[in-house]
Each structure stands twice: as C-alpha cells, then as structure tokens.
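The complex is shown incomplete by one protein chain, all other protein chains being positioned as in the whole.
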Amino acid sequence: MDKRDAFRHNVLTSGHRACSGCGEAMAARMVTDLIGPDAIYINATGCLQVFTTHNQQTAWQAPWIHSVFANAAAVAAGVEAAMRARGKEMPVVVQAGDGGTFDIGLQCLSGMIERGHDVLFVCYDNEAYMNTGVQRSSSTPHGVRTTTSPPGRLSQGKHHLKKDVISIIAAHHLPYAATATIAYFPDLKAKVEKALGIKGPRFLHVLSPCPLGWAHDSALSVTVSRLAVETGLFPLLELEHGDLTGVMRLAEQKPVQEYLRLQGRFKHLFNTKQGMEEVRHLQALADAHIRHYGLLEADTEWDTRRAMHSARHGRGGYAQVTVSAPREVKNGG
Amino acid sequence: MRKLLEGSHAVAEAVRLCRPQVVAAYPITPQTHIIERLAQQVADGELAAEFISAESEFGAASLVLGAVAAGAQAFTATASQGLLLMTEVLYNIAGMRLPVVMVCANRALGAPINIFCDHQDSMALRDAGWIQIYVESNQEAVDSLIQAYRLAETCELPVMICMDGFLLTHTFEPVTLPTQSAVDEYLPAFRFSRTLDPARPMTLGGGSEADNYQEYRVAQQEAMENAETVIEAFDAEFSEQFGRSYGGLLQGYRLDGAQTVLLGLGSLMGTVRDVVDTLRDEGEAVGALRLRCFRPFPAQSLVQSLSTAQRIIVLEKAFSVGAGGMVAAEVRAALQQAGIMTPVESVIGGLGGRDLTADVIQAIFQGTTTEPFRVGRFAPDPVEEGGVGHG
Partner (left out) sequence: MAAKLAFEPGSSTAYHTGDWRSQRPFYHDKWPPCGQTCPASEDIQAWLALASDHQWEAAWHKLVARNPFPATMGRVCYHPCESACNRKHLDSAVNIHAMERHLGDMALAHGWAHQPLTPGRQTQRVAVVGAGPAGLSCAFQLARRGYPVTIFDAATEAGGTLRSGIPDYRLPKSVLAREIGAILALGITLKLNTRIGEAICAETLREEFDAVFLAIGAQRPRLYPGDSSQHSVMSGIDFLHRINQGERPALPKQVAVIGGGNTAIDVARCARRLGAEVTVVCAQNPHGTQLGQPGAEIPSSQQEIRQAEAEGIRIRYRTGVRRLVRSGQHLSGLEVARVDQVHDRHGNFDPKLFEGTEEFLPAGLAIFAIGQEVDWSGLESLTQAPGVVLGGDAAGEHRFAVTAVGSGYQGAMSIIAFLTGIPPLREHHEKAEITFKALNLDYYPKQARRGSETAQQRIDGFDELVTGLADNDAEEEADRCLSCGVCFKCDNCWHFCPDAAVIKKADGYEIDYDYCKGCGICAQECPCGHIDMERLTA
C-alpha cells in the first residue's frame, strides 16, 4: 500500500501508465478518493483499466475488478447482489469510458438501472475510443476527427451527433443522474457525495479530456473541460427520478470557437467553408443546450465563476487518512 | 426423499439445497423451467437468494461473475444461443479462476434456429477453461450439481453441468433429493480466496503481458489436470455419503471382454446400454463407455478403459464443421499418444433433437453407414416402423 499522502487515500495512486495530462486519470483519482477505499470498484475495459493495471502491477488501493468491456454494470450488479445477500453495505462503483457506457456497455447499464441495483455508475467520457487509438464512439461530437471518422474530400469528420446519453439514462427514472467535469472540483465533489447518500442506481457522467485524442496541450486538460461547460456544449446537470433538478448556471456564455480552437480534433473545420458550417452547427447545439436547460438564467447556488473560486487553504477535499509509515519522498530539487 | 420430478425442477431443487446467494439468468428454451422454479422458490421464501432477471445471458454470466468475486455462491443456467452470448464472459470467469457453477440445458445452435437437444452449444465452449460434466439422468444432474459447488471451490475452476435439453430438462423421472442437512454437511460454507473486500484490497482481472500470460494458461491446465483426481475422489466420497456413483470421469458398461466399444455423452447412453444388452444377448462382444467429464479430458482413464477394445465408435451430438467430431478426434489422439492404434470410428448424430433410437444405435454398432465424410459419418435416421432409413 502506498501511503505517501496524509490527506488522501490515493485509491488510484501513482505509477499508472496514463498519458501525461490524462483527464480520465484525474477524474478517476478525484472520484475514487471522494468515495474512498471502503468500496468495491468494477472497471470496464478501456484506458482506465489498461493504464492502471499494467502487467501485474496495479495502481488501485481498493478492491477492484475488471472483467470485459461490455459487462461492468452487470458485474457490479452481481457484486451488489452478493453484498446484499451477505449483509454487507458499501458503495459499489462502476467506472467505464464512453465506449463502455454509450455503446457496448449500454445494455448492461440499462439492465442494472432498471433492476434498481444499488450501484454508482461513473462514466469518464473522453468522447472516443482512445485506448485503441482514437476511433469514434457514439459519444464523439460531430465534426470531430478520429481515425474512423477522418475528414477528407467528402467528409468533415464524424457525421453523427453525440449521443444524448444522460437523457437515455434519465429516462429510466433512476434516483440520481448528473453530469460533471474535472474543472469544477467542488461541483464534482458535491455530486459524488450526493450520489453516495442515495440508495439505488446512480449515474455520474464526467467529461474527461484526452490530450492524445483531442490533440490539446497536456497542460490544458482542465482548461478545456472548463470551456466545454462554459460554451454550453457540455451542460452540468442533475436529474432526479428523470426530472431536471439542478444545473450549473453559466456566469457567461463563451463562444464554442474558444473551446474548439484549443483542440486539434476540430482543427480541420477551420480550413473549409463546409467545416465552418460545422462550427456554426456546434454553436447552434451549444445554444440549444443553453436554452433547453436554462443555463443562463437558472436560479442556482452555483455558477461557473463561483464554482471556480479558489480559496485559501483549499476548498475542502478528501477525508484525512492516518499515515502509518510515510514513504520517503524524493524531491529532486 | 424420492420424488417424481421434471428434470428442470429436480435441478432447481438441487440448486436450492446448495444455498446459492445469487441466482441470475436470462430465459431461453429449454433452460426456462429451471429458473422459473428458482424464481418461485425465492418468491416463496424457500430459497434465500437474490434472484436477478438479467437483461441477457451476457449479463447473467457477468452477474454471477461479480457475485462470486464478491464472495457469494451463485448459480446460472442457459442453453444454445444464450451460452454463446455468454462466451466472452465464460472465458473471463475461467481466466480469473472464479468458482462459478452453471447448468447448460444442451440445445442446437442456429441458424436455422432449433430449440432441441444436441451438444453443439457446450462443445463450442470446450476451450473456455470450464469443467464440463455431461450427465445422463436427472438424478445425476442433481448429484453432479451438488458436487459441482465443491469441485469449483476446491479447484478454483468454473463448472458447467451439461444436461440434455428436453430429453432431461423436460422429462419426469423419479429423483432422490438429499436432505438439506446432508447437503449442508457435504458442502461447507462458500469461501473464495480472492473475494473483493476492503479489508484485503486486491486487483482482479488486471493486465498481463507476453512475459507472464502463458503462465496463467499453464496454471489453468495444471488445475484442470488436478481436477481429474478431485472429480474421482469426490465421486467416491459422494457415493459413500449418498450411495450413488457415476464413475467420476468415465462410466463403463459391460466393458469386460468387449471388442467393440461405443463411447458417447449424456442421456443417449441409457439407450446405448439397452442396445449393448441386446447385442450381448446375441453374442456380440460389445460394451459402452460414457464420457462423463469432457473437460478436463480424461485421456489416461480413457486409454485404460479402451486398451483392449478392437473397435471404437464415438457417437457425438456435435462436430466441428469442416473437420469432424471433436470427441472422436480427442479419443484418437489419446490412444495414439498411448501407442494404441485402434481405429476410432466417428459418428455424428442426434443433431437438433433428432432421435437416436435403439435401432439407430444398433445400426451404428453394426456399421450401417450413411454418407461418410472425411473423418466420420452421420448416424442413420430413425425410421417410423422398423428398419433404418435415410433422412
């Protein structure tokens, strides 16, 4: 066990093989540390599984299991049933990428929710199959360049819209579903904690930028995810029993180009007339989200500015843990 | 307690006696009566288990995978397409060495779609790393299932009890159900050494590379080889406690001095025994050998049983299209490995529920063939009134 940090469990600790600046590693680290080590984690196949459990080494410090790509929700349902049968109570948490959620894992996820399993399903959405080399998924926004939606003489990238998975999930009328992203830690924390306080199936959709697949500077993962929210492209929502119960209000709406221009996956759009039409299309989608969810006028405690406010001595974090034998940390000067 | 029970219900009662904590399944003919019965037992409070109607067989297999990994004894059952839909997960269960127990109500595979019995489904999973026990009767299904839980736990290998769809699952036979206390005595409380537990956090199902992947397979193979001994020992032990034995890996019939031996799997062996009796009465030196355990493949025991036969016929309800009967191929390989060059005749029959009647089996003994193909031949068709005809 690695106990370097007295203020955090490091449920997902160092030595994992995620790319530099990985948004998913960051998201998973935050979420799992908010949940803590007294939980059972089920992971779908995908980047997170691959980079955390490489060749007989694991970065996890909690009970964790991976089976196959499509079945994480069903495995979790089995774990949860076992817990119930054995009279044990602890969070059962699925972690999956957008492939394991929107596409191949959707059926098991739907079944798990429909049957009311007491499972928190966390989707780290990086909007394509990154692990296999950036192929499009149903979560990939339209217009995006991936290796299976390449722009070309006849194409401006992906032809189809990003699947509205949160609406699909919410249509199950489950107790709690929410979207979040890494840029707003207090918001993410509030949502994880709220989810942990609710029994039954819960769904958390965390946008997790991928420097490799999105082709942005590795230092910009947080910035990019913040812009996804501020432009309205990725609205932060809470849905309870199918009804919208909370949104993150936008302190100001930013034009989608501010978001698109930081990312190589949209770069081709700016070269052609047809591409610019797709840019306007993405703007129209952002506008539609804003109107649909009332992102500019909603009466909420949070807005995108307040949620960012950094405070002296932190904004609260994880439970303090007791350190038995801290490892010597080399601080290379 | 001896009771007249439908095979599916007999199995469901046996499952109940084993006290699984999680039952997950997706209905498919001819498995449905098993899980319907289990659902009713849960509904009636006779079985204290979580009964989960999965969204697919893929989900059902995943559910029991999760349940077992989380320390619960679990059960599932399926057949045919459902088994194939489980395939990815079944390999995964075996690779993780999870002691899962399931029943396959053997049924043909589509297309064309066909709900009746053959062994194409479970045979297709022969490489998955599961112990496969092919039972002949409903009583054997009951007893094998009870043993399966101990076997799975002891060997850390998943166990598939293969029982013929309709021929067993929908057939009423008198069955002796052990008492709950006897089963409780036989089956200790479920224990799995790698249970997901925050008190001992570990990572299951993580990645491996070329420098160690093979070792996982070698370990699985060793566990399978060890399982042969365990199966035999458990059969003997069970026989002592419950008074019933099925031979462990193989069950021979009138092998003494048998020059011709017919080897087969599952329920057809009852008919085979009748035919053996008839032919013996007619003075022919025939015998029968039931391959009860196909995985692990009991090569050594098989060689011992077949060493004196001069003619070996393998009758199986499945084959590898483009190659031939898989069991026959493995029997040939085992014999050849032992330096025995007795020819092995491969006969494929009973596909999609086609009857293997006494006449048909007799014809097979007598070498009446339909069109041969490269490495074998198809069993002749049963005829309406006497004689053997073509289908």
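In order of appearance the chains are A and B, and numbering begins at 1 in each one.
Note that contacts are C-beta pairs under 8 Å (C-beta built on N, C-alpha and C of every residue); 3 or more make two chains touch, one makes a residue touch a chain.
Please read these numbers as outputs of a predicted model, since none were measured by experiment.
Asks: Where does the absent chain make contact, in terms of the chains shown?
Replies: When the full complex is considered, the omitted chain touches A, B.
Asks: Out of B:E46, B:D127, B:E185 or B:E215, point to the residue that touches the absent chain in the complete complex.
Replies: Spelled out, the listed residue whose C-beta touches the missing chain is B:E215.
Asks: Using the touch definition up top, pick the residue from A:M26, A:V144 or A:L269 that touches the left-out chain.
Replies: A:M26
Asks: Can you list, in ascending order, the chain B residues touching the missing chain?
Replies: For chain B, the residues touching the absent chain are 96-97, 194, 201-204, 206, 211-212, 215-216, 218-219.
Asks: Go through chain A and note every residue touching the omitted chain.
Replies: 1-2, 4-8, 10, 12-23, 25-26, 29-30, 52-54, 56-62, 182, 185, 211, 217-223, 226, 305-306, 308-315, 317, 329-332
Keep this in mind: only the chains that are shown with their structure count from here on.
Asks: Provide the C-alpha centroid distance between chain A and chain B, rounded to the nearest whole angstrom.
Replies: 44
Asks: Which residues, counting only chain B, touch chain A once they are in their complex?
Replies: 21-22, 24, 48-50, 52-56, 58-72, 74, 88-89, 92, 96, 196-198, 200-209, 211-212
Asks: Once bound in the complex, which stretches of chain A touch chain B?
Replies: On the chain A side, the touching residues are 37-40, 42-43, 49-50, 52-58, 60-68, 70-71, 74-86, 90, 107-108, 110-111, 114-115.
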